[in-house]
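For this depiction, one protein chain was excluded, whereas all remaining protein chains were kept in their positions.
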Amino acid sequence: MRGMSKIVRTITNILYSFIIIFGFYIIMHGHLTPGGGFQGGAVVASAFALLVVSYGALKIKDMLKAKNFSVSECSGLLAFIGLGFLGIGTVFFYNFLAGKGGLFGNVIYGINPGDLNTAGVLPLMNIAVGIEVLSGLTLIILYMFNANNPKEEK
Amino acid sequence: MIYNFPFIAAVILIGLGVYACMFKRNLIKIVIGISLIESGVNLFLITLGYRKGVAPIYTNAPSGASMVLPTPQALTLTSIVIGVATTALMLSFVMTIYKHYKTLDARKARRLKG
Partner (left out) sequence: MNFLILHAPILIIAIPLLAAFATLLISKISPKLRNIFVITVLSFVLFLVLLLAHQVYTSGMQVYVLGSNQTTVATPSGYSIPVRIMLTVDGASIFMAIITAIVSLVGAIYSLSFMKKYSGLDKYYTLLLLMSVGMFGMEFTGDMFNLFVFLEILSISSCALVAFWTHKGEPSEAAFKYMVLSCIGALFVLFATALFYGQYNALNIAMIASRMKYSLLDKIALGLLVAVFAMKCGAVPMHMWTPDAYSKAPAPITAMLVVASQASLYALFRGVFTLYNVTLNCLTVGWIIIILGVLSMFIGVTMALPQHDVKRLMAYHAISQTGYMLLGIGVGLAVLGDTNALNSYGLMAMKGGLFHIINHAMYKGLLFLTAGAIFYVTGTRDLNKMGGLAHKMPLTAIFFMIGALSIAGMPPFNGFASKIMIYESVYKFNPVLSILAMVVSILTLASFVKVFHSAFMGPQLPEYKNVKEVPKSMLIGMGILSFMIILFGVFPDIVVNTIVAPAANALVNQGSYITKILGGA
């Protein structure tokens, strides 16, 4: 698919970094506000989708490499299941970091300012899911764009 | 009465989806039909959990206040995630079928018989 007009490309240039940042914001605050790994990942992937649509699959090929996304997708999934395995001293998926203090903070009940370091292993899992989802969805978009144009596929 | 409307909407959505799957011949429309069924089921789940009251998992809720059930929301979220995967997979099958058969018509795209 060829790229779209200059207006679309300019707007994309302005917007896509903000969309990515917003997506990561949703991922990071998954345990505090509505949203989480999947939703944030989908938002980030939509930024990449915007890039692909406005510039065309051919031009974007060097920037978004399917191979890298495939690696990061696997590592996200491995991190998620690995976090589950780390809790196996007590039970699989046990929240072994909760209440340990320090970087992961204590579990706070009641009104609180919404610190990021409060939920033990949950933010880490959100990040893992976020990485997996953003690369997975981007991969789907990239593959589907290439499959439409066998000539551009190389 | 007003709380029953979402149930009716869910049933209509599921019915439309089943209709699309059964009577539409375009493969992409069949996929859309499945998405409709999925939305209907999700709406049904969400509606089951609705209570007139406060938001769920709310620490300072007044005692005895009725809350929206959080479980159906978690279920719906999971089902949406699965739905994304199935829709993407089905669309890629449709793409492969189109590449080899040069048609999206379900009546023409059938070589497996007997």
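Here the chain labels run A and B in written order, and each chain numbers its own residues starting at 1.
What we mean here is this: a contact is a pair of C-beta atoms (placed from the backbone, for glycine too) under 8 Å apart; a residue touches a chain by one contact, two chains touch by 3 or more.
Just so it is clear, the structure is predicted and the values come from calculations on it, not from any experiment.
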item: Contacting the left-out chain in the complete assembly, out of A:I21, A:V91 or A:V107; value: A:V91
item: Touch criterion as defined above, residue of B:F5, B:F23 or B:F93 at the omitted chain; value: B:F93
item: Missing-chain contacts mapped onto subunit A; value: 70-71, 74-75, 77-78, 81-82, 84-85, 88, 90-95
item: Hidden partner interface residues of subunit B, rising order; value: 14, 18, 21, 27, 30, 34, 37-38, 41, 44-45, 48, 71-72, 75, 78-79, 82, 85-86, 89-90, 93-94, 96-97, 99-101, 109-112, 114
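Keep this in mind: only the chains that are shown with their structure count from here on.
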item: Contacting residues of subunit B [partner subunit A, same complex]; value: 59-60, 77, 81, 84, 88, 91-92, 95, 99
item: Residues on subunit A engaged by subunit B in the complex (per definition of touch); value: 38, 109-111, 137, 140, 143-144, 147-148, 150
